[in-house]
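Excluded from the complex is one protein chain; the other protein chains are retained at their positions.
On to subunit A.
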Amino acid sequence: MTKDRQVLLSVPAQAEYVDLIRLTLYGIASKMKYSFEEIEDMKVAVSEAVNNAVLHAYGGEDGIIEVSFAVSDEELAITVRDHGVSFAPSANPESAALHGKSIDEIQSGGLGLYLMQALMDRVEVKHDGGTAVILTKKRARSEETA
């Protein structure tokens, strides 16, 4: 196993920087030869984590979001970290989906975490003086197993 390579990005916790993170992700994931669909999946999942940090971490005060992209032969692991107030995720993200609900029951709360879990291979959330969300997508081993 080769040593992980890391790309680090630090941006103000503001909505106007979320597309910059997506663009960086696109560049890295393209180099790693992920498919269009996999890249689109990761763009949404990473944006959801960043959106949460922008909206909830710093309560309107200035803050920083650090995104690290850890590249290895097996996977891409993206960590989105803030140093603000922990955002408590819903206990059961599955319940956030709209399936089987009536129009009066549906709402958007919790859809972000639900999508992260649906789109990535692994999602970990850590609270340690802020929030770190670690999103992992495995690389296809070969063309045949894709």
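General observations
We take it that contacts are C-beta pairs under 8 Å (C-beta built on N, C-alpha and C of every residue); 3 or more make two chains touch, one makes a residue touch a chain; residues count from 1.
To be clear about the criterion, contacts and distances are computed from a predicted model.
The listed choices are "Anti-sigma factor antagonist", "Peptide/nickel transport system permease protein", "Tripartite tricarboxylate transporter substrate binding protein" or "phosphoenolpyruvate--glycerone phosphotransferase"; the UniProt protein name belonging to the chain that is not shown reads "Anti-sigma factor antagonist". The chain not shown here is touched by just one of A:Val11, A:Ala29, A:Ala57 or A:Leu115, and that residue is A:Leu115.
Residue in contact with the omitted chain (choice from A:Leu9, A:Val44 or A:Val85): A:Val44. In the full complex, subunit A touches the hidden chain at residues 15-16, 18-20, 22-23, 36-37, 40, 43-44, 47-48, 51, 54-55, 97-101, 103-104, 106-108, 111-112, 114-115, 118-119.
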